[in-house]
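Other chains dropped; remaining ones untouched in position.
Just so it is clear, A and B label the chains in written order, and each chain counts residues from 1 on its own.
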């Protein structure tokens, strides 16, 4: 996330927002933000949202996600809002909306539904992928 | 893809393979390839596979995908094998397997199922995202 230039905008129990300003390094050939960037911040927002409801000594790991890419990311800033739909002892399910935000409007750019595994820290040290 | 260091390994009608060697720039904290890299090459392999069955004057655009992350990407090389399940005039559906490949073995790392829109080139120039 740091590499992308993303920052945490909100961290509350069950909800995390991540913002990403436009940069040429993340642009695709039409000058919009690359879908890979959209996917990355949605995945992270969901992972961190899950983490806010995870007990100490446990870590999270996305096991799968589905994303619908609804509109091109033309706005100067993307904001991914991840929210926990159900937190379980073993699995947590999160929904993220990614908005393209400008001074005058915001538009829904993508939606991601994620299934996230919750497990004792370290047990998956050889397996985990970063959130 | 070029930025990631990925290369086309196979291009046949309905099937495209993309390889990605391990690099520190794509590694996460445990030293394995980042899931974002896995997702990116699976998405690209499916998009290019769809393109091989698309008539001249048409372009492709992923509208949604689902990925299951099955195992950590520990191998020195990832190969995404995208394959068309059904090519339509408006929508093409593709399935990708991502394998972690070493000298001695290969392991299934991820699977992606993608729905791809097929449309006249240029009509979506303001909307397209790169494959």
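Some observations on this one:
One rule holds for everything that comes next: a contact is a pair of C-beta atoms (placed from the backbone, for glycine too) under 8 Å apart; a residue touches a chain by one contact, two chains touch by 3 or more.
For clarity, every value in this text was computed on a predicted model and none was experimentally measured.
Note on stoichiometry: the full complex in this file contains 4 copies of its one protein sequence, with 2 placed in the shown coordinates.
Throughout what follows, only the chains that are shown with their structure count from here on.
Separating the CA-averaged centres of subunit A and subunit B is a span of 20 Å.
Of all residues in subunit B, those touching subunit A in their complex are 28-30, 32, 34-36, 39-40, 43, 62-69, 71-72, 125-130.
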